[in-house]
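My questions will all concern the structure given below.
Only one protein chain is missing; all other protein chains are in place.
This part shows chain A:
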Amino acid sequence: MGLKILTEHINVPGIETLEVYRKHGGYRSVEKALKTMSPDEVVEEVKTSGLRGRGGAGFPTGMKWSFLAKPEGVPRYLVCNADESEPGTFKDRWFMEKNPHALIEGMITSSYALGANTSYIYIRGELLFVLRILEKAIAEAYAAGLLGKNILGSGYDLDLHVAPGGGAYICGEETALLESLEGKRGNPRNKPPFPAVKGLFACPTVVNNVETISSVPWIVNNGGAEYAKVGIGRSTGTKLISASGNINNPGVYEIELGVPVEEFIYSDEYLGGIWKGKQLKAVVPGGSSVPILPANLILKTAAGEDRLMTYESLADGGFVSGSMMGSGAFIVFDEDQCIVRNTWNYARFYHHESCGQCSPCREGTGWMEKVLHRIEYGHGHQQDIDLLVSVAKQIEGNTICPLGDAAAWPVAAAIRHFRDEFEWHIKHPKEATAPGAVYRGQLDTVTA
């Protein structure tokens, strides 16, 4: 078993209460940071730790914090992005539900580091029950003097609020989140200005994922250098992985970055192999918006090296033969799964969730969904495949926010790696639309 930074005490009964949480060393980082460290020292520790954003982009957190503008007399905000809605990702929901105080502790320490006196947790609207858990925990923290005025006698004030979203995937994009938090329609903003300069209520703001913020207490307690020892290269620390699909043990796993993908899938400690001993067909390693990889490319890189669970190794090969870490939603497909249907399903999701602000995404996501739907239901034409590639290319990189890219990548990657399956669907519509039919040709000879 690897080191557990986030989930060490997660199964302790009653950990969601302040009493039990403190008994297991909770809120030590608040005391340490507020009483013995300056805000800049906390930022330095986080920088040393090499902690990277766990929401999907993987941007170094310490660097993001140091970019925060600090004009005189203007409030600064820390916003926790708990609007977890990427298909396949469920780590934050699980974590907040089990151990709400860990997030609150992280929020206090991080807010102190950034000099924010008001912080927000923006939580996905569907997670109302988690919101109630968090509110209860926040009330406990207020009562114990861990939030509010003059925290633990240090002179530092912090108000923490939980705000529910309306249930839109797009509000997980940081600027759309800020718009939504301000009470407006959740449309992503044009950048620049970046939130670090002009974010919430036009004040400097940092937006971080739940997991990122929850990692900060451990870094403060044990030092950034200790954190940096875990993991490989620039992928330091541990990561929560939401594993789903045709595997024996689906669930959330905390792994030390650097575990080989093969071990992660097949070892009993983790996913326990493919369900019913079937053959692995493909993996989406980072949530629905990252490129899908066929079995041979997920286990080994194009150069023949073992692929590891790190930001760099998963991205090895770029978009030709690599993928991305994303938010850590590991979706496994066995030999009985239809890639065309799955791609259509993703396209349908992005069509539904596009905010409709900029034209390539608004129109393109719907177009791709309709074409994929046609192919899946046996009405495709041979030129549809090239059409999809071309539409995906027209969307990619031309939109305001990354949702356009997230919609285009899975389609482009599925066609890149499973083109023969698409062709089979188009050439043999009768066989392809029969119940349970799936393309089995060339299962292990799929190449980049």
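Definition applied: contacts are C-beta pairs under 8 Å (C-beta built on N, C-alpha and C of every residue); 3 or more make two chains touch, one makes a residue touch a chain; residues count from 1.
Operating definition for what follows: contacts and distances are computed from a predicted model.
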Hidden chain of the complex, named as in its UniProt record, picked from "AIM24 family protein", "ABC transporter permease", "Hydantoinase/oxoprolinase family protein" or "NADH dehydrogenase subunit G": "NADH dehydrogenase subunit G"
Of A:Thr17, A:Thr48, A:Asn248 or A:Gln394, the one touching the omitted chain in the full complex: A:Gln394
Sole contact to the chain not displayed, among A:Leu68, A:Ala82, A:Leu297 or A:Cys355: A:Cys355
Residues in chain A touching the chain absent from view: 168, 170, 185, 190, 351-360, 362-367, 370-371, 374, 387, 390, 393-394, 397-400
